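First, the structure itself, so that you have it in front of you.
Every protein chain except one is present and positioned as in the full complex.
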Amino acid sequence: MLHELTLCGLAAKLDAREVSAREAMQACLDRIDAVDGRVSAFMSVDRDDALGQADAADAALAKGATHAGQPLLGVPVSMKDLFCIRGQPANCSSKILGDFRSPYDGTVVRKLRDAGAVLFGRVNMDEFAMGSSTENSAFGRTHNPWDLERVPGGSSGGSAAAVVAQECFGSIGTDTGGSIRQPAALCGCVGLKPTYGRVSRYGVVAFASSLDQVGPLARDVRDSAVLLGAMAGHDPRDSTSVPTEVPDYVAGLGGDLKGIRLGLPREYLIDGIDPGVRAAFDEAVKQCEALGAEIHEVSMPHTEYGVATYYIVATAEASANLARFDGIRYGDRVDGDDPFSLYCNTRGRGFGEEVKRRIILGTYVLSSGYYDAYYLRAQKVRTLIKRDFEQAFESVDALITPTVPAPAFKAGEKMDDPLQMYLSDIFTISCNLAGTCGISLPCGFTGDPKLPIGLQILGKPFEESRLLQIAHAYEQATPWHRERAVL
Amino acid sequence: MADNDFDIQYVANLARIALSPEEEGKLSTQLGDILGYVKKLEELDVTGVEPMAHAVPMANVLRADEVQPSISQEAALANAPRQANSLFVVPKIVE
Partner (left out) sequence: MEYEAVIGLETHCQLKTNSKMFCGCANEFGAEPNTNVCPVCLGMPGVLPVPNERALQLTALTGYLLNCEVPGFAKFDRKNYFYPDVCKDYQITQYDFPSTTTGQVDFEFGGGIERVRITRAHLEEDVGKNNHFAQHSGVDFNRAGVPLLEIVSEPDLRSADMAYEYLNSLKDILIYGGVSDCDMEKGMVRCDVNISVRPKGGSELGVKVEIKNMNTFSGVRRAINYEVPRQIETLEAGGTLVQETRRWDDVAGITESMRTKEHAHDYRYFPEPDLMPLKPDEAWLAEVRSQIVELPLARKQRFAKDYGIPAQDADVFVGNVPLGGFFEQAIEGASNPKAIANWVINNLQARLTETGTTIGDLKFEPSAIRELVAIIDTGTISSTGGQEVFAELFENGGSPAAIVEDRGLAQVSDSGELDKWCQEAIDANPGPADDFRNGKENAINFLKGQVMKASRGKANPQVVGETLAKLLKG
């Protein structure tokens, strides 16, 4: 069945003209028809547009285009609902955007198109990427393909679920505090958060500008490398985009872990990690050692301050970033007698609970009299957290940790305790604060129910290539990436 | 660090978000918990530590002063909830 192929597997068949892009696209649409009623990963699919793009890819293939030139030619890829695609909606899983349609293409969209991808379907997410379970969507929750009662993680939960349910060959998400890696871990796929500045944020609806980064969710490491290669690179439209060379990520794959020094951060291996997760992680460390890696314990003393720092920095930035959703230029408007009441009504009605909570928190920490105590202090602690990474990277090439302390929880379980929800991001958050890159890949399953467990590898800034190489070596030596959820 | 019993109505007004009385109560409690948690940061001595505003330090990222095409008036106004005379219509502003 076509939908079971990896992205690279499909690209090879397209390149060999064994299948057409239309067949591949149709396979995804059929699969969505078959399973998405249960998974609810997709918010909308523009079928005509998708098949039109696939036909265009077939026409290019007929004219002799190759996957050496366009590695994603004819490959259906889904997009988290916060990418701006000209003429298409971008709801951010919020009511507030109403019937907004983007008047422009973002840079990632343009780059993926240039690489030949068929960008189809908007996948579900936590509203404005705020959440860890995709329950904070105004359009209903997404289900974990391994256990429909459970959450897929978030905020890119729709992306992870769609990839694992084989409804697309890859999906593009964003990661502000773990929003790619955590759902990848909870659903059992590969999720990569590139170094801040590696992928353009232009055309990505912002949550927290200094933390957000775009990255791929895919079935395996090689697929992730292809997707990253297509998206990465300097963009003059994003002042925070870094002008460094983009290596050939796929060419860098292969080999073992001989001579690679992996750091185990002492502070990550805390009490309270689920025993199944801990066991799988310990096993993964042994596997890496068996592959030739040197394991070193390292200390990252400010780890425990990550969540507090993150929730100040991220919410402060979000409070400004989300101000523009005011019902004046786009989106749903709830009228008022004057602009003030129009704003309050529009935003009171349009935003969901978690978004309101974070905007109000962010507004508060920036407000007069509190800025120094909260925001400025958090920015300083952020410096300390970054230094932890710099110091650790003096003695090791990468860090390995569990991605999440526990496997997927049941829907509704943490909805009334936001702080507990926030604390579950403890292993993924520091990477965003430090701005470096990280990847999560499957490293086993819990027993009953059978739920995926994620291994996180954190690399030095702009060393995605090394990260992918380590992840690939581990992945190829283990069976986990071949496991499929039964739907 | 500051007191946690912050004025939810004041902050919600600053953020321009209308809240129901139930929401106000619930958010007050939850944000109180969260602010109590972030007090953790007080434990650290941050004397002399530079605040970090960007993950990757760069400077002088600029563009040349060149005019690029704008979008059409139609495209600019296409998403407006309300428009007239090519303007975005809002309730009367009393300045």
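Letters A and B mark the chains as written, and numbering starts fresh at 1 in each.
In this section, a residue touches a chain if its C-beta (ideal position, glycine included) is under 8 Å from a C-beta of that chain, and two chains touch if they have at least 3 such contacts.
Since the structure is predicted, the reported quantities are computational estimates derived from the model, not experimental observations.
Trainee: Who does the absent chain touch among those shown?
Mentor: Every shown chain touched by the left-out chain: A, B.
Trainee: Consider the whole complex, including the chain that is not shown, and state which of A:366, A:385, A:429 or A:443 touches that chain.
Mentor: Reading the full complex, the residue touching the unseen chain is A:366.
Trainee: If I consider the whole complex, including the chain that's not displayed, which of B:20, B:47 or B:73 touches that chain?
Mentor: The one listed residue touching the chain not shown is B:73.
Trainee: For chain B, which residues reach the chain that was dropped from this view?
Mentor: Residues of chain B in contact with the hidden chain: 13-14, 16, 53-54, 57-73, 76-77, 83-95.
Trainee: Under the stated touch rule, tell me which residues of chain A contact the chain that is not displayed.
Mentor: For chain A, the residues touching the absent chain are 82-84, 90, 92, 97, 100, 102-104, 106, 201-206, 208-210, 236-240, 316-317, 319-320, 323-326, 328-330, 339-340, 343, 363, 366-368, 371, 375.
Criterion: only the chains that are shown with their structure count from here on.
Trainee: Nearest whole angstrom, what separates the Cα centre of chain A from the Cα centre of chain B?
Mentor: Comparing mean C-alpha positions, chain B is 23 Å from chain A.
Trainee: So in the complex, the part of chain A that touches chain B is made up of which residues?
Mentor: So the residues of chain A in touch with chain B come to 98-101, 103-104, 195-197, 210-211, 236, 239-240, 242, 302, 304-305, 307-309, 311-312, 319, 323, 326-333, 335-345, 347-349, 351, 353, 356-357, 359-361, 363-364, 367, 369-370, 373-374, 376-384, 386, 418-419, 422, 432-435, 461.
Trainee: Which chain B residues qualify as touching chain A in the complex?
Mentor: So the residues of chain B touching chain A come out as 1-2, 6, 8, 11-19, 23, 27, 30-31, 33-35, 37-38, 40-42, 44, 46, 49-56, 58, 61, 63, 71, 75-76, 78-82, 88, 90-94.
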